[in-house]
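A single protein chain has been omitted from the complex, and every remaining protein chain is retained in its original position.
Up next is subunit A:
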Amino acid sequence: MTTLTTTSGSAAATRAPAAAPAPRRRRTLRGRHIPYLFLLPVILLFVGFKAYPVLYALVLSFTSNKGGVDTFVGFDNFARVFSDPLFGRALLNTVQILVIQVPVMLVIAVLLAVAFNSKLLKARAFLRVAYFVPIVMGLVAYGILFSALLSYNDGFLNFLLTSVGLPRVPWLADPNWAKVSIILALTWHYTGNNAVIYLAQLQSIPEELYEAAAMDGANRRQQFWNVTLPGLRPALVLTVILSTIGTLQLFDEPYVLTGGGPDNATLTIGMYLYNNAFKYFDFGYASAIGYVLTAIVAVLSVVQLLVLRRRAS
């Protein structure tokens, strides 16, 4: 756009120098408007598919469907969220999964990224892709794969366990093991993604820092703690926050593997929201849950950001 205005501007200047001031003002006006015209499609899409649904959900969260009519009920839905034992259960499950899964996954991802970055490693490209593939896998394929892996009688994991003489594990049928299964699946799904983010950050750490550290007599481990990890900090902050948000909104894994069961052991807030909206047709309550979840995510993200930033400085 800028090119277009400048060309026509210079053309105008050469052809009619005397008449320049008036059209120039008009042109700047035009120049100011044209970016908005180009943004219009995105703005329309944003308003139609982001702002409208989000605001409509807010409106819905203050209503309840009574006899087919959406009736305004004030803060009833929010009051219900805070006194609902199942919401409490879902929140607790989500937090349990969060505090175990996110650190485990990120530690594995850092180690993987360091390995991927090592010059000693052969077939690096293949391994990087292999670990990244799960993120591309669709929900359904993922569900089928893990159902097959975790099946009690003929699952691959239980086959491995029984072949070394260990008992079968009820991966999906026992409340505690089901949580473990969700954590396994989550880790499998997202570790590669985080490793790739770390890898990109690792490659921006200047080689000289390692050389200098080596000159100062730092061994490999000291180099990792004092050069690699500090260098990774921006990526760490990013992934901690993204993973926390992702886990708080956890839905896919319980949806395809456990349906939130057994006995609500893997019921997450996302799953509970889905049940209320699409199984119980309680859209008002589901919207209220959505807004409470959003508030939790927002507060937690800000806290993390502040804590991690303070550590960094």
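Side notes on the structure shown:
The definition used in the following text is that contacts are C-beta pairs under 8 Å (C-beta built on N, C-alpha and C of every residue); 3 or more make two chains touch, one makes a residue touch a chain; residues count from 1.
Keep this in mind: contacts and distances are computed from a predicted model.
Hidden chain, UniProt protein name from the list "histidine kinase", "Sugar ABC transporter substrate-binding protein", "2Fe-2S ferredoxin-type domain-containing protein" or "Cobalt transport protein": "Sugar ABC transporter substrate-binding protein". When the whole complex is considered, the residue among A:134, A:175 or A:231 that touches the unshown chain is A:175. When the omitted chain is restored, the residue from A:103, A:206 or A:259 that touches it is A:259.
Between the chain not shown and the residues A:152, A:210, A:224 or A:251, the one that touches is A:152. One chain of the complex is left out; on subunit A, the residues touching it are 4, 8, 11-12, 15-16, 19, 23, 27, 30, 34, 37-38, 40-41, 44-45, 48-49, 65, 67-68, 83-86, 147, 151-153, 170, 172-175, 178, 258-259, 261-264, 275, 278-281, 283.
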